[in-house]
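The complex appears here minus one protein chain, its other protein chains still in place.
This part shows subunit A:
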Amino acid sequence: MSEVQRKKYTEQEKNKIFDGEFMPHIDSMYNFGYRLTFDEDDAKDLVQDTYLKAYRFINSFEQGTNAKAWLFRILKNSFINDYRKKSKQPSKVDYQEVETYYNSDDVDYSMTSDLRVDSVKDMLGDEISNALNSLAVDFRTVIILCDLEGFTYEEMAKILDIPIGTVRSRLHRARNLLKEKLRSYAQNMGYNTDEEG
């Protein structure tokens, strides 16, 4: 949320922004919340919190700008600051830890995957979903933002408060991990993936 306090909206304008620009994203917001927490009630709380904050800080939202990105950023921050702290299942990897651990925007692009396009297309929803859910939260998040929600790297950088280079490298790593998962599912389905050994 921007520190710049814009002109105050009237009650009527607030309602118009809320209904016209915020509420249409509720499906995406809920899906994001659910994929972060894996729990229906937690997802509901997170989304509700986000919309309440959005209303409370509506004067710092500039009408006509990217409401979806603005809402996603609030939800992501609520998840880290509120949900994570009281969470029953502390996450294995912490947001910044991931970057410190890998500590570089250098990514190995030479790693090729023998996963086949055909086997990907034949995957069931559950397999895709499970593969995505198996990723650590930071990796899962970039895939959700990019592939499910269609945000650009620039928008993702703003939502996540990280440089574009980090968005790029984190996304690439996430995709490699996801492909590994999908590859093992494909093998179980009996697809020939030139498995070694």
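Criterion: a residue touches a chain if its C-beta (ideal position, glycine included) is under 8 Å from a C-beta of that chain, and two chains touch if they have at least 3 such contacts; residues count from 1.
Simple rule for what comes next: contacts and distances are computed from a predicted model.
A chain of this complex does not appear here, and its UniProt-recorded name among "Sugar ABC transporter permease", "Cytochrome c2", "DNA ligase-associated DEXH box helicase" or "Anti-sigma factor" is "Anti-sigma factor".
Along subunit A, the points of touch with the absent chain fall at residues 11, 18, 23, 26-28, 30-31, 34-35, 40, 44, 47-48, 51-52, 55-56, 107, 109-110, 112-113, 115-117, 120-121, 123-125, 128-129, 132, 143-144, 146-148, 150, 152-154, 168, 171-172, 175, 178-179, 182.
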